[in-house]
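Let's look at chain A:
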Amino acid sequence: MTNKRETTLGLFYCQNVPVSSEQERQNLELKYGQRIRLFPIPCSGRLEPLHLLRALEEFADMAYVITCPEGACRYFEGNYRARKRVQRTQAIISSIGLEVDRVGIIVGSKDAPKALGELVDDILKRTSGLGPSPVHKKV
Partner candidate 1 sequence: MITAVQKPIDEIREMIAPYKKILVLGCASCVAECAAGGEKETAMLASTLRMAAKMNGEEVGFTEMTLDRQCVKEFYIRLDDVIDQYDAVLSLACGAGVQAVADMFQDVPIIPALNTEFLGETKDQGLWVENCLGCGDCMLYYFGGVCPLARCSKQLLNGPCGGSMDGKCEVNPEIDCAWQLIIDRLSKIGALERLEKIYPPKDWSKKQGGGPRKIVREDQQK
Partner candidate 2 sequence: MSDISQLKKVLEKGEFAVTAECGPPKGADAEAVLKKAETLRGKVDALNVTDNQTAIVRMSSLAACSLINTAGLDPVLQVVVRDRNRIALQSDILGASALGIRNVLCLSGDHQSFGNQPQAAGVFDLDSIQLVQVVRGMRDQGTILGGETLDSPPDLFIGAAANPFADPPAFRVVRLAKKIGAGANFIQTQCIYNLQRFGTWLEMARDRGLTEKAFILGGVTPLKSSGMAKYMKNRVSGMDIPDEIIGRMEGVAKEKQREEGIRICVETIQRLKEMPGVKGIHVMAIEWEEAVGEIVERAGLLPRPIVVS
């Protein structure tokens, strides 16, 4: 009887959106347990393809990033760079046969900002069809 393992999402989120606190992060990790690992970063521009790749390599079935809306980045270009780097990562994982949607980007909304918990839900829903990553299958 195969144990249908739950998937793990690695989520890198810009600390400026959504407005969230360290407490909120801890609560979410308690709530979701192994299903999520949260990594706050000072700006999504700080994200490198390597972070996403390492996450996928070591523990994540999906690795996503949340950025500020266009034009709202505190450091001006961070969200733009994050988008390009996610695209590069998608090209790399695709080249070894991993589904492109295992990495992705969520752009925060200026008009209807969502709480971190809501965004986590959205992503889990969005990626629910993916299943465990072939990188972590039991040998």
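As a working rule, a residue touches a chain if its C-beta (ideal position, glycine included) is under 8 Å from a C-beta of that chain, and two chains touch if they have at least 3 such contacts; residues count from 1.
How were these candidates chosen? In short, all candidates are chains of the complex that A comes from, given by their letters.
Predicted model, so just to flag it, every value in this text is computed and none were measured.
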Selected neighbour of chain A [touch, this complex] from 1 or 2: 1
Contact footprint of candidate 1 on chain A as seen in their complex: 48-50, 53-54, 56-57, 92-93, 95-98, 134-137, 139
